[in-house]
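Sharing a structure below in structure tokens format, with a few things to ask.
The complex appears here minus one protein chain, its other protein chains still in place.
Showing chain A:
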Amino acid sequence: MVQAPPKTEAKLPPSDHIFADIIHRLEAGGSMLPDTPENLMQIIGIYKAYAVPMDFYWRDLLYIAERVFLDPLPFFKYFLPQEYLDLHNHYAGDDADLRIWRGRATAHPELLEFMDKGELKSSLPRLVHHLWHDRINMEFAEACMRAMLWHQGMGGKFNDYLESEEYKANADRAIQAYFQGNPAMLALYKLFPEMFLEQVRQLSYYANLGLFWEVMAPVFFEMSDIYDEGGFKGVPDAMQFLVNGIFAIAGRPIYHHLYIGDQCYEIIPKSKGFTWLYEAALPYVEAVFYRTAPFRGTKSYNAQAKQVPDEQKDFHYGILYADVFPVGTAGIPPTMLMQDMLHFLPPYLVDYYRKYCRGEDDMLIQLGISFQRSMYNVTSAVIQALRQALLYPLDDPNPRHLMANRAFFESQLDRFKRPEARIREIQRQDYR
């Protein structure tokens, strides 16, 4: 059920790429994920399940970047204060900067309910829930942040700015202010200024990712609502919604502010002009979907035997390549995210999973694979958006332009030629 190719006057010969079918589908305005009702249901359901914990992630990431900051003993950094639960999303709610998605500005009710009662379904003190690990796995968000910090150099100017004198001066001011009246930490700062600076750089990535996800959460909620209302006709519709969203939001500023009381310290001011698409979204997709790092799990990698690539750009441990068994295996630790999503699955997805494999018993894996499918769709949206931004329309009459589009698609799909990539598997419906 591939969307009918746009009528073009110029026809290209079939691609001879190993993923020719997928390239033809992309050229026809489709997604890397085949267009089936089952796929649509899976990806939308999982977007919704992802959006709820994401609503926590972005709030907590900003809380850590803006408030916890360099706290040497950040025991309570995952204990989100009410202020941040009530923090208005810039892209949802009535006072939104850009009101294209419905939904509320403050934390999602399902999230609030879960934070209160957790998996145990009882209102115990928050510390008990936390120690019982009955909470949102914020470590997942931090792992994604660290992937972005660690890979760096993925385009954009954000990372270069972190090395600039201006940034260092801003950070220094913030550190001095944060540790005011704390001679011990100030003395340590004097002794190891680079260490503190590096920590602030990491916190800037906290802010970066938080601001990125602040946008994605309402997008995913909106998609779920549209689907529930019978809005999407197929996977390409869902992808196109994302492409439109990307362009609508591309220019949102990326910044890092620190608040000490009411005082705001601008470590990365909005005026620097860092924008959402180039400084957050693309590096995020590159670092988290494609690269990340060999995860310390049950599989060991032998670097001497070249099981880990020499170049960071060749890393392939992201969700697009990951084996999603929730036992801490390769890729971004999907284990924790999968656990988070399990709590917020829409009922239709739960019923669907019950019918397959081991039903309730391996729902974590089934939803992990749905997540993988959905992220192939998000990546498709990014590829289409880049094509739209940098190259030509799909219905361009000029065959040379179409050829350039094809070369672009082929170069993108070359990254999935390695055997670990799950692009072959997600073409099959029985990959669960």
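Just so it is clear, a residue touches a chain if its C-beta (ideal position, glycine included) is under 8 Å from a C-beta of that chain, and two chains touch if they have at least 3 such contacts; residues count from 1.
Simple rule for what comes next: contacts and distances are computed from a predicted model.
Q: For the chain that's not shown, choose its UniProt protein name out of "NADH-quinone oxidoreductase subunit M", "Sigma factor sigB regulation protein rsbQ", "ATP/GTP-binding protein" or "ABC transporter permease".
A: UniProt lists the chain that is not shown as "NADH-quinone oxidoreductase subunit M".
Q: Of the listed residues A:349, A:369 or A:402, which contacts the missing chain in the full complex?
A: A:369
Q: From the listed residues A:248, A:357, A:391 or A:404, report the one that touches the chain absent from this view.
A: For the chain that is not drawn, the touching residue is A:357.
Q: Using the touch definition up top, pick the residue from A:79, A:150, A:325 or A:392 that touches the left-out chain.
A: A:325
Q: Among A:71, A:95 or A:425, which one is in touch with the chain left out?
A: A:425
Q: Touching the absent chain: which residues on chain A qualify?
A: These residues touch the chain not displayed: 298-299, 323-327, 329, 357-358, 361-362, 364-365, 368-369, 422, 425, 431-432.
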